[in-house]
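What you see is the complex with one protein chain gone and the rest in place.
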Amino acid sequence: MTNSKVVNQNNTQEGKDRKVLLRVDNLVKYFPIKAGVFKRTVAWVKAVDAVSFDVYEGETVGLVGESGCGKTTVGMTLLRLYEPTSGRIIVNGEDTTHYFLSARRAKNYVRDTYVKRFQKSDFKPQDDLDKKYYDIFKNSGENGLLEHMVGDLEKKRLQFRRNIQIVFQDPYSSLDPRMRVKNILAEGPLAHKIIKKPQSIETVGKALEEVGIHSGHMYRFPHEFSGGQRQRVGIARALLMNPKLIIADEAVAALDVSIRSQVINLMMDLQKEHNLTYLFISHDLSLIKYISSRVVVMYLGKLVETAPKEELFEAPLHPYTKSLMSAIPVPNPEFKKQRIILQGDVPSPVNPPSGCPFHPRCPVAQPICSKEVPELKEVKSDHTVACHFPGSL
Amino acid sequence: MSKERKMNTELRRTMRKIFRNPSAVLGFALLIFFVIVAIFAPLIAEPINPMMLDDNGNPMKLDDPYVMPIITWSSTPVPPSADHPFGMIQGRDIFYGVVWGTRTAFFIGLTVTIISTLFGILIGSISGYYGGWIDEVLMRITDVFMSIPFLLAAMVLTTILGNGIDKVMIAMTVFGWMGAARLIRANILQVKEEQYILASKALGVKDYFIIMRHVLPNTIFPVLIQASMRMGSLVITAAGLSFLGLGAPLGYADWGSMLNFTRNWILGASGSTFSYWYAVFYPGMAMVLFVLAWNLVGDALRDVFDPRLK
Partner (left out) sequence: MEKNPLLSVRNLRTYFYTEDGVVKAVDGVDFDVYEGETLGIVGESGSGKSVTSLAILRLLDPKGKIEEGSEIIFNGKNLLTLTEDEMRRIRGNDIAMIFQEPMVALNPVFTIGDQIMEAILLHQDVDKKKAREMAIDMLRKVGIPEPEKRIDEYPHELSGGMRQRAMIAMALSCRPKLLIADEPTTALDVTIQAQILELMKELQREYGMAIILITHDVGVIAENADRVVVMYGGKVMETSDVRTTFKTPKHPYTWGLLNSIPRLDIEQERLYSIPGMVPDPLHFPVGCRFSNRCEFGEEKCSVEMPPLVEVESAHMVRCFFYHKVEQAQKLSKAGEGA
């Protein structure tokens, strides 16, 4: 909790002119492993372990890592398709962590996270959010704060769903095979009463044209489209909610190489037109380099490095980031790069190594690395890294 | 307007798809034939007893048309003739039995299939949707039912309940829902993880609509297709039980019981081994064609209702 706070505060001071759209604060998601007749929990998969980062309005943050690093879980938890184990998810300056809990548990969350601290005599606000909620607390008491944060939860949930949307990886499983594209696309807007039924043909048609599909195709079934077109439909579905943030989880990984750039370019065009913010989750560092303005690197559930794109690709500080970069094949036989071949496999997130999770594979690990978990430190402005010996590789 | 037209072309395309496939056409033709026979059974084989006359001197109406009247006292089977085109066995007209047996077959098949499938869907969807310990308990119960050999269970149950078509149907229902339950549970578990379900959740669509619009349409068809294929096999099972003497009472218009009559007449006297062929052939053929019809229809439905298989 402590180290990330420091980072976040610095970021806020740094980016006074930029608005934080999404703040992920110490997000933790553990999955239970159950066994036996009575399904007792025997162990935990530490899929996401204390991850914090900010996403500013209008930018593209690339979240990169290998399979099992927890990047997809981060996306799913942010969308609240999984409930976080702990941590806070702050959207547009409001804590939304409790939005999908029952009213009783949501109230408990607010009491535990804010009210109890505010009631202490020596309380000092730690960030902007604290300040905002403390003002409400001072002016209208505990009930006022509860009303502000928990009141009309159903409306808050719908608002949240409108704000954050997702584009999935698999164009073959992300569209219901039994529904016509028109109904798939109209589902969200109708559920939110953004449009009425008679309008849906017009609305859907416009959305389809915008992603480069002939509006006359809205009566087709998903299987009548190619992979690239289905991914466009998936983008249109997200777009129709008029979201502020789109989480793209490996959105082009399943597509043929010659189709990928079409979809990437489309997404970048839409970003400009609609002033969208993207959280782009991918394993492909070259894609991340092309599309994002800032990069978050994860390894085994932990955040290892985050920096603006130029900074990260010019001077990566974490040995893992550097190894990952050297492992990406470059389609240029004359390009000389440092060859670092990591040994061994990614360890299991059930039993992560002690200390730094990367130390068993790290070429420059020292004795301390297996003992102490390195803290996330801001080494340069806006460039944070969790390593005892940053830049040593 | 244009939407309706689209729907119609879709329907027409579906029909074309069905009728392009010769085996599907055969299946539907057979099924329609059986339905017609069942509906018009009183016209095709009049339910009268020519051996007994009423006060006006006309052949008497049967009290229960499903009990085949005894119309000859010949103890050996009588070969087909103009009056009795399928021949006679045990004093009864085989043609009459085959025609009215069609009704019995539909009655057994539809009742057992519908009840056991509905029950299976209920159990399976509760299990699959809620998961956890409910799932665990229901699935273990299912396992118990599956682990009991069906014939044995049916025999025990009919000894307790007594013989009769209804008892056989109860036995087949009680021990016949597990397939549907398992199938729908497996489908729900799979569909629950599909990204389009997640996408709908992320859109903020309510659970009820997600189940009705996405989960059920994507899970129910395989179950219905399986049910239609089971229709045929259920009739065979019922016939098997009748053959063992557990099912329909003596002389009931049921293909299985009619085959039961032939037990002693499967082979003729030496020198004319197949002289009683008609006793086995007509009821047996009716049964084979009935099963074939349902299987072909099931196949055709699967091809059509699964857009994923093109």
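Letters A and B name the chains as they come in the text, with residue numbers starting at 1 for each one.
We take it that a residue touches a chain if its C-beta (ideal position, glycine included) is under 8 Å from a C-beta of that chain, and two chains touch if they have at least 3 such contacts.
Note that this is a predicted model, so its numbers are computed, not measured.
Hidden chain, full complex: it touches shown chains A. Here the missing chain is touched by one residue of A:V28, A:I259 or A:V379, and it is A:I259. If you put the hidden chain back, the residue from A:V28, A:L129 or A:V346 that touches it is A:V346.
If you put the hidden chain back, the residue from A:R18, A:K132, A:R157 or A:H283 that touches it is A:H283. Touching the omitted chain from chain A are residues 66-67, 226, 228-229, 256-262, 264-265, 268, 283-287, 289-291, 313, 323-335, 337, 341-343, 345-346, 361.
Keep this in mind: only the chains that are shown with their structure count from here on.
With each centre defined as the average position of its C-alpha atoms, the distance from chain A to chain B rounds to 53 Å. Those residues of chain A that touch chain B in the shared complex are 37, 39, 76, 79, 81, 157-158, 160-162, 164-166, 168-170, 173-179, 184, 187-188, 191-192, 219, 221, 223, 234, 237, 241.
Those residues of chain B that touch chain A in the shared complex are 3, 6, 132-133, 136, 194-196, 198-206, 209, 213-214, 217-218, 307-308, 310.
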